[in-house]
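All protein chains but one are shown in place.
Up next is subunit A:
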């Protein structure tokens, strides 16, 4: 039976994909404070200087504090324009620095980054307080005021997008920021520093300090003059950040941490779509996504067929230089991650999961790992419990609704989840029953600037966007 579709919504047209820049010159490699590149040492001194600048830019009566909210929006839109102008530079940079496929960087990362800047630009002058009919002879109103100096520590998997997800809402609300990009991928953030200056943001509003977590990152989370810290990264470091905030000045904390997200496939699902979404949901960006669907629960009757199709989907992969067209998978980000993933793959083999394909390194240069599929995975195995952050797909079997709800929720994580079914009752039940910040129905990884994002339990505190 052919599915009835509306005739009037054609598929969206992607912009044409240019070739990556052959000759990328890295101009910005220093700490940026007050629009000025500085180089201080040790990292604490850099952070202190950045905080001082951010604090000054936030003083009552400063340019930034007296700027119309709509003008903040205009600056964010101008920044979006500049990112669009330099889209090719940034995409090439992101690929070289992060090992990301160029097509993905150009189309998805840059696309999402630009849209997020424009979305937040639109919000700037729509942040409403309220008048409140309280008891007694009083006039009461709430004012939404910027928190102040926001420390923002971002990861290496989506360097530019994470940079923009942090600064856009913060600037839209009138805060000033001190950003520490990941040591593995500082370049696009630093380039953004130059665009922020070009767009016309006052000095001190955005300050960028490249460095390492235990030094620069810790300096931020412990700082007595930072009002809030926002961190995206591992749960392990998230705990350190929150603890440091509690020890120092009780700064506000938001965290976006790890996940081990369940993807539940029922026999009544559209199997083609399910296999495809489960595949992209895991293998996107070499598996280096906090929302990766890394526990795929498949209903018994379709289990074998699902596994067969998943293996086939992955077998034809071309690995290689992410700048080149026709490559489907690039390298893992660094040696540390590479070793960790291989170790977890070995644990899968040792603990009795069935290795269907892949299972080891690829090539003799760089940090490439073969796309790997494990079937017959049971819930107690390490690969079913620990976040792998690599191209390793786990496929488990289930029988009943109650059983899979329990198993899906049986984790300290709670970032995302998905269910594939055509039955509306099942879909709505799972939307409510799954302990996850985002639940996808018949899709995976659908994210957009308009949606709030964040985790339950140890996947995070608070919501972004």
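Heads up, the rule we're going with is that contacts are C-beta pairs under 8 Å (C-beta built on N, C-alpha and C of every residue); 3 or more make two chains touch, one makes a residue touch a chain; residues count from 1.
In the analysis below, contacts and distances are computed from a predicted model.
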Query raised in the report: Can you pick, from "AP-2 complex subunit alpha", "Clathrin adaptor mu subunit", "Sorting nexin-2" or "aldehyde dehydrogenase (NAD(+))", the UniProt name of the chain not shown?
Result: "aldehyde dehydrogenase (NAD(+))"
Report summary line: In the whole complex, of A:56, A:115, A:340 or A:382, the residue touching the missing chain would be A:115
Report summary line: Cross-chain touch to the chain not pictured, restricted to A:16, A:60 or A:250, is A:250
Query raised in the report: Which residue from A:104, A:235 or A:294 sits in contact with the chain not drawn here?
Result: A:235
Report summary line: Had the left-out chain been drawn, it would touch subunit A at residues 9, 12, 115, 135, 235, 238-243, 245-247, 250, 253, 255, 257, 405, 412, 431-433, 443, 446, 448-452, 457-458, 460-461
